[in-house]
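First the structure, which I've put down as structure tokens, then a few questions once you've had a look.
One chain of protein is taken out of this complex; the other chains stay put.
Take a look at chain A:
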Amino acid sequence: MTMFLSLSNTQKARPRRFGYRISVVGAVSFLIIAAWTLVAIFAPYIAPHPVGDIVDFDFFGPVSAQFPLGTDYLGRDMLSRILLGARYTVGISLAAVCVACFCGVTLGMTAAVIGGWFDRGLSRMLDALTSIPSKILALVIVAAVGTSIPILIVTLAIIYTPGCYRFARALAVNINTMDYVTVARARGEGIGYLIRSEILPGIIGPVLADFGLRFVFIVLLLSSMSFLGLGVQPPFADWGALVKENIGGLSFAAPAVIFPSIAIATLTISVNLLIDNLPQKIRDRSEQ
């Protein structure tokens, strides 16, 4: 399954930069993710029909040359709706995961470095947040405040920050006991330098893996919220909302319910596989 791309052999002049081993699965997953990202950015230009337009008199239309992915319950073009839905699914999830990881990792590292009461207080507070079921919490917040894209992002970020905090703190605690952190401390460095310059480089690999995993969770939670009608509001729809709208077509085996599901699956599975198959640095540097 693994292909060895020993680029260091072909690029003898600069082995330092290219000493990575890339697996096929990782490369394919990366291409799928990149394709969805491009779709999200350029959706309005490549979508054949406007998102809200009813273009077919038949609803739950089958796959045809004119409508490659069929039509939905109102006769709108599914391809256009999925292409534009990518914007919401990828965009909201990405924003939320960035906020969650930034807050979680920063707080986690700070707690590990400071320790003591700060660490204990913050940990218990975020543990309390973890103990509330995430879907219920999301439903309560959105039901109370109403739904809009910024609120969705903040809600998802709040839900996923504690996990990120726990993860980063556990890693940072290990790094924090290393002698080089003690040396920096003995030098008189402040907390900002310690977390940014000594601890972060040591945990960045696992944190990135966690970032990808959390992105998947957020896509799924966003989809399930939209499925329940609390996510992106009509006429716009993310992939979860598309599944929900067209669930009635399940009994007709309508492509309108199958294709958004496939879109969700390709994105989440690709992200997962990419994380498992990130390029590995080749440690052997003693090339002639």
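Just so it is clear, a contact is a pair of C-beta atoms (placed from the backbone, for glycine too) under 8 Å apart; a residue touches a chain by one contact, two chains touch by 3 or more; residues count from 1.
Convention: contacts and distances are computed from a predicted model.
Per UniProt, what's the omitted chain called: "Tol-Pal system protein TolB", "Pyruvate carboxylase", "Fumarate reductase iron-sulfur subunit" or "Nickel ABC transporter ATP-binding protein NikE"?
"Nickel ABC transporter ATP-binding protein NikE"
Can you tell me which of A:135, A:166 or A:185 touches the chain that was removed from the display?
Candidates A:135, A:166 or A:185; residue touching the omitted chain: A:185.
Quick one: which of A:119, A:198 or A:238 touches the chain that's been left out?
Candidates A:119, A:198 or A:238; residue touching the omitted chain: A:198.
So which bits of chain A touch the chain we can't see?
Residues of chain A in contact with the hidden chain: 4, 6, 8-9, 19, 21, 178-180, 182-189, 197-198, 201-202, 204, 280, 282-287.
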